[in-house]
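A protein chain is absent from this complex, but the other protein chains hold their places.
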Amino acid sequence: MVSVGSLELDAVRKEFADTVALDGVSLDIAEGEFFTLVGPSGCGKTTTLRTIAGLETPTSGSVRFDGVDVSGVPTEERDVGIVFQNYALFPHMSVRENVAYGLNFVEPPDGKSTDERVTELLDLVDLSGMGDREPDQLSGGQQQRVALARALAPAPDVLLLDEPMSALDARLRETLRRQVKRIQAELDVTTVYVTHDQEEALAISDRLAVMHDGRVEQVGTPREVYERPATEFVAAFVGENNLFRGEAVGTRDDGTTTVAVDGTEFRVADGDLAAGDLTFCVRPEDLTVDADTNRFEVTVDTVEFLGETTRYYVDWGEKSIVFRTPDPHDAERLTLGFDPGDARVL
Amino acid sequence: MRLARVAERVGAPALGVVTLGLLGVMFVYPVAIVLVESVQVPGGYSLAPITAILTDEFYFGVFAQALSDPAVLVRSFPDYRLGLFGFTVYQAILSTIAAVLLGLPGAYVLARFEFPGRRTVRSLTALPFVMPSIMVAIGFVATFGRNGVLNTVLRSLGLPTVELLFTLKIIVLAHAFYDAPLIARITAAAWEGVDAEMTETARSLGASPLRAFRDVIVPQLLPAVLTGALLTFIFSFMSFAIVLALGGLSLATVEVWVYDRVNQLDYQTATALAVLEMLFSLALTYAYLRYEARQRATSAARPAERVDLFGAVSKRRLFAWGYAVVALVVFVGPMASMVLASVTGSEGLTLRNYQFLLDRQADAYDFQVKPLTAVVNSLLFGGGTLLLAVPMGVFLAVVSTRNFRGRKLIDTLAMAPFAVSGVVVGLGLLRGFVFGTEAFGYRFTIAGPIAIVAAHAVGAYPFVTRNVAPALAGIDDSLVESARSLGASRVRVMLDVELPLVVPAILAGTAFAFAISIGEFDSTVILASGGTSYTMPVAIERFIGRRLGPATAMGVVLLVVTGVSFVIIDRLGEGSGFGG
Partner (left out) sequence: MDRRRFVKAVGAGVAGLAAGCSAEPTEDGSTETTDDATDSPTQSGTAEGTVTGTMSGQTPVLRVGTYSSYVDAPSTSPGPWLKEQFEAEYDAELQWFAPEGNMDYFLQRRQQNVTIDTDLFLGLTPENLVKADRETGEGDSLFTSVDTGDLSNESHVVDDYRFDPQDRAIPVGASYISLVYNQNLLDERGIGGPETFDDLTSEPYEDGLLVPNPQNSETGLEFLFWTVDQFGEDGYLDYWSDLMDNGTQVLKDWGTAYDAYSNGEAPMVVSFSTDQVYADRYDQDMAEHQIAFPNGQGYAYLEGAAPFTGTDKLDLATEFIDFVLQPEMQAEIAERNVGLPSVDNATLPDDYYDFVHEPDEIVSFGYDELMGNVEPWLNDWSQQIASQ
């Protein structure tokens, strides 16, 4: 077996019959890292995961575990653990048998017996005493944890999670998310996590890759990706955002650039006059009522009370804008504005 | 651990070699040495014998005429002369329709109702399959004849009687008797897998129950129904004994002619006809498999609750009860008539026929047939057949779910034992095995139990394959992928995950494979010729005389023995926890 901690994808391309699923994906995932692939459905994130697992063979490019090319190494010899979206528990085996299954093929770590290892893992996922249940007697969340325990039992070097939370309700997802993160940290296992939920991706990852149309748009820590989206797609996909397309028309003494958007001029901090047409984005929380700069008048369309904050969907001319504020406003028309430093030019 | 790995590595290829070897020896070789005569002419090979048939009006009717004079298709429309082939296809289509019409409600009752003995009834659905054609003919005459049970009942009720014997209708009905249970059983399994939520969703969207059935359930049942329909069509297409016994020579099929030509030692025509039959059946199979490949769907989460068959009158209960009456007449009737015939004589009720069996058992000479030997042989051969046919069938099912070029062709050829004329197979076995094959200065003969079991296995494994292949294809890929990611080899995944999940399908195939073995007559009688390897159907044939009593008593023995066997096979499956 190939022992791995770090893994690399180098210009991986995957073509199916008439579509290109992966178009030159390169990633570098460090040992012990919690790495997330996030993107809308069809972006190639699951194909990437399956390529790492050896369930798909790349059309070109290579996958390296600890620097060693694993092309041609079948899944069963790759030392990976997978949790699928539907958990894929073996319906004809008890919980215990499910968790123990991988131990048929490798010795349990640390000289433990299979029984001890299974008990240990059931404890780890808080399912002590559930070993004799059948999978169909478990709730979704429990099934998910069995799948996790099963994947972890042989102590894989890489844990692959394919949308493991998507079938669960919101509150359970958050609990489980924390549990997964805790277990991952505890075991220090390199983890690749696939999700379409950017919020989850931001919350759980050490680093993440935003994927779109078979390509990696941006790789970075959650903060980097959130605060410095590299592309329009990332800006729009990760967190809520307001995109403004316009033309750089001048530069001010304070270093800001003036951008004309549909006849209104805005000042943004890091613009470049030479760019001509440019797009910048402003996060909903950076838009404020009665700001000093970059003011524009909007009409309120929908208001959502979220508890801590309130979200407003407002119309600015033809354009729909979203902003969040802790302070509620009753007016039908508001004047919004933002600090030039909060505008991110893409 | 190491040894186990080696065994795993070697196991699958070994099974493949054994399967292909058996098929080669027990099927391809004997069939090929006979079929080659269809193209053998003095001094070489030629397609002339086959084209001669294609252009002969007797065989192809208006279609043969049309080869030289296409206008005839317009001129004589719609009053076509069908020819032997045309008529054979026509009756097979009617038989298939009848079997589907009789089988579908059966599937509905089996899948959606609960009633005492339901599992036993399901187990026994394979019974018609084991009935030798002689018994079906006897049972049908006794049930549907001019003075049969049905007409006697109708007469006593003051209703008009029906004339069915010696008509196309009775042939169609007899084919349906054989194959409707097959359709019912395959379809019931699919029906049990239909998720209740789907119907409920359709209903919530405003669909009437019937509409929901049509839009939601039917599409999901279609692959199963069509599997059954395909098998029914092929079996009816190749039908011979039933046609001649109940319909008469005026309603002859192609297979009747194959048999006749062989009897007249005109092997060229016989084999040319058999080749055409085979090509037709295989083409149909290929077309079906292309369709099936597109249909494979995963099975459902929550099947609908069963309805108690007994309870307040409702539309669906009335339907189920009505069907039960029809089933009683069509399926139980012929078998019950046989039971009745076995205990009646000119003096009224009698056990004389069973006494005959006992006497035979006690007094028969070595060269005569003993009932108990026949029973034991049948069971042994049936068991032996399973030992061969189940692994073979499962192996070919596994092969058919792998993706590779030419897969469908292999899939189609795996069905060949159904597509080749039974008469030709028998002739091949006679020449290749009983007479033996010369090689290295020796003449090798294969006969007796080993040859019979192998021949039965070849005739039975396609049932296992056709049952298991769709079930395997329906397994969620992620189960397989999970197991592999946990370190299981492809073979281990198959043994640990996939096969256990398709046990119900394997069991269904097993039951039918067993039934095929028990009921097989044509090859058995050739391979057992003159020896002590005779089976129950052979004994039945031997016991036919001026009075049918002894034969019907043996027929009842056959029904009881196989009925009990079916129940045991199914109970074994239920014991495994996944029987339903």
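By letter and in written order, the chains are A and B; residue numbering begins at 1 in each of them.
Basically, a contact is a pair of C-beta atoms (placed from the backbone, for glycine too) under 8 Å apart; a residue touches a chain by one contact, two chains touch by 3 or more.
Just so it is clear, the structure is predicted and the values come from calculations on it, not from any experiment.
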item: Option from A:His92, A:Arg133 or A:Arg295 whose C-beta touches the chain left out; value: A:His92
item: Sole contact to the chain not displayed, among B:Ala137, B:Val216 or B:Ile518; value: B:Ala137
item: From B:Val394, B:Ala460, B:Leu479 or B:Leu559, residue that would touch the chain that is not displayed; value: B:Val394
item: Absent-chain contact - pick from B:Leu127, B:Leu273 or B:Ile526; value: B:Ile526
item: Full-complex contact with the absent chain, from B:Ile446, B:Ile516 or B:Leu559; value: B:Ile446
item: Contact set of subunit B toward the excluded chain (per top definition); value: 18, 58, 61, 81-84, 86-87, 134, 137-138, 141-142, 145-148, 165-166, 241, 244-245, 248-252, 256-257, 259-260, 263-265, 345-347, 356, 364-369, 384, 386-388, 390-391, 394, 430-431, 433-436, 438, 441-451, 453, 495-496, 499-500, 503, 506, 510, 525-533, 542-548, 550-551, 572-573, 575-578
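We adopt the following convention: only the chains that are shown with their structure count from here on.
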item: Centre distance in Å when subunit A and subunit B are each reduced to the mean of their C-alpha atoms; value: 54
item: Subunit A residues touching subunit B - in the complex, by the definition given at the top; value: 50, 53, 55, 74-78, 80-82, 84-86, 88, 90-92, 101-102, 104-106, 147, 150-151, 153-154, 160
item: Residues of subunit B defined as touching subunit A within the complex; value: 476, 478-479, 481-489, 492, 496-497, 500-501, 577-578
